[in-house]
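Below is the structure I would like to discuss, written out as structure tokens.
Of the protein chains in this complex, one is absent; all others appear in place.
Entry: chain A
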Amino acid sequence: MSATANCWVVWNGQAANTGSFVATVATAEGHFMESKRQVTVEPSPLQGEAYTALPRDGAGLNGHKPQVMDAERFHDASERILGSINKVIDGKAEAAKLALTVLLAQGHLLLEDVPGVGKTLLAKTLARTVDCTVSRIQFTPDLLPSDVTGVSIYNQSSRQFEFRPGAVFANIVIGDEINRASAKTQSALLECMEEHQVTVDGHSYQLGLPFMVVATQNPIEMEGTYPLPEAQRDRFMARISMGYPDKDAEIEMLETHQASSPLVKVTPVVTASDVAAMVSTVQQVYVSTAIKEYTVAIGRATRDSARLRLGASPRSLLQLLRAAKATAALDGRDFVLPDDVVDVAESVLAHRIILDRKAASSGDTPQSILRGILASLPVAQEPPGAWRRDRHAV
């Protein structure tokens, strides 16, 4: 426990005894972040109770599969979420939409930008608009894996080991400055991300649904950091840079955010079960063979490109297609268009590919190379023969 007390971990436990999600402490979060020399471990509502390993039952939500939402309700819910986020963060509609896309596609998001452009604010707003549990981990070099996953402690009175869940037990986990933690701790989190479960002392504990990690990292400060290796970057569905807001948005931000934190006014607009239903709606989106071929062609083009040393992995293509499905659903369609794939391709693939040294030195970026590939790749995956296109006609 002493190790835990020294580090900046703030986590909000969840009450799982009734089997339903209850948002308990989300409102106190912002307060914690403001002052760092504070109590770092919130007394858990679970304290004193045995946290038993959950059996994996279906989607893990109430024991039954979430209903599929119809198109209207889906559209309505997504509009509410985006509207709420856009009220807090000015001029970042694109980033907000991508964040929601990643949430619905059951992926994880990596926010990479300089300090102070609203990375954490975006993550927190997204978490706050959805009525679900949120925890935030401030990564530091001395953070231990058990701080993330949880630890079993011996209870003197009951004379048995009890599991105290770590910060990762939440629907939305915000990992701040993930590159500051040691590789060991990083990989503990990344394992949870991939497998949606935590294993401590031989017991596996299922994580809730929806589950999304929003990690931020700062590309400027390099000293004392442990940059995520390629394999771990690959686990994040998308990486976005926030970028600076434009002039008008910045002026408005200065006006509105003077007195109080904008987060205070944010209220949940959808429930976790709504989100789960949206997720299963996204899963129902139809992907035609043509789209699959197009996606694979993009992957092969990145692998064949002479300017890339490492192309897109099969996992990244899977995530690309999932993100495209979410985009299509957000656009109100039940099938994927090539446009959806193109829309998310840059965010999904850019952090996974590695440039050739020659290309890197000539000023190319992964984004520019992806754009070049997309601009030259035929959408219809057949030889561009004029006769082929009219096989029905002739």
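Here, a residue touches a chain if its C-beta (ideal position, glycine included) is under 8 Å from a C-beta of that chain, and two chains touch if they have at least 3 such contacts; residues count from 1.
Methods note: contacts and distances are computed from a predicted model.
This complex has a chain not shown, and the name its UniProt record holds, of "Xanthine dehydrogenase family protein molybdopterin-binding subunit", "Transglutaminase domain-containing protein", "Putative cobalt transporter subunit CbtA" or "Simple sugar transport system permease protein", is "Transglutaminase domain-containing protein". Only one of A:R159, A:K247 or A:R357 touches the chain withheld from this view, namely A:R357. The chain not shown here touches chain A at positions 112, 179, 217-219, 222, 227-230, 233, 286, 288, 290-291, 303-304, 306-311, 333-339, 342, 354-360, 362, 364, 368-369, 371-372, 374-380, 384-387, 389-390, 392-394.
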